[in-house]
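What you see is part of a larger complex, with each chain still in position.
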Amino acid sequence: MSEDSTSPHGPHGYSGDKAALLSRLRRIEGQVRGLQRMVDEDTYCIDVLTQISAAKSALQAVAVGLLEDHLAHCVVDAARAGDPSAKVKEASDAIARLIKS
Amino acid sequence: MSEDSTSPHGPHGYSGDKAALLSRLRRIEGQVRGLQRMVDEDTYCIDVLTQISAAKSALQAVAVGLLEDHLAHCVVDAARAGDPSAKVKEASDAIARLIKS
């Protein structure tokens, strides 16, 4: 990752996996549309809840991957460039938000 | 809820709020499409992560609402009709899945 991955407009840690990331997000979009169909068809609430947990877990897996990319590129680049504390704090706050959601 | 809300094909606890529930799910679908745009436009990973947490929280709020409806209708109806243990177990398993996702 030669370019400065800390610039707001990338490339970023995830830029290398962009196609895979977009495909996973499209799948999650499909899962949420599927939830609408289940509700529309009066599916039993427990089954709807099971699919909501699945969609949440899929979002979570994307987030953990993005965090790993952020650590491996933005935090590491900042560490080598000088003071990484702002990048570390950003990552830590993102982790705290993710755990609560 | 006079009808038997324990039948797999409803009406269910959420049937009364169907329009509101569908509208919330469409909004979440929009959030996930927004995530795709952010990735496509090389948005900074921390900002993408913030929006993923927001989409997860929105899904979670829908799930907690569905659970409350399930308790108030399916579990309560089953309690009044006889043995609610199967409905209680279903709810408890759904809660455990939701907490882990």
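Here the chain labels run A and B in written order, and each chain numbers its own residues starting at 1.
The criterion applied here is as follows: contacts are C-beta pairs under 8 Å (C-beta built on N, C-alpha and C of every residue); 3 or more make two chains touch, one makes a residue touch a chain.
The shown structure was predicted, so the numbers you read here are calculated from the model rather than taken from an experiment.
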| item | value |
| --- | --- |
| Given 2 placed chains, full-complex copy number | 4 |
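Going forward, only the chains that are shown with their structure count from here on.
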| item | value |
| --- | --- |
| Rounded Å distance, chain A centre to chain B centre (Cα mean) | 20 |
| Residues of chain B defined as touching chain A within the complex | 8-15, 18, 21-22, 25-26, 28-29, 32-33, 35-36, 39-40, 42-46, 48-50, 52-57, 59-60, 62-63, 66-67, 69-70, 74, 90-91, 94, 97-98, 100-101 |
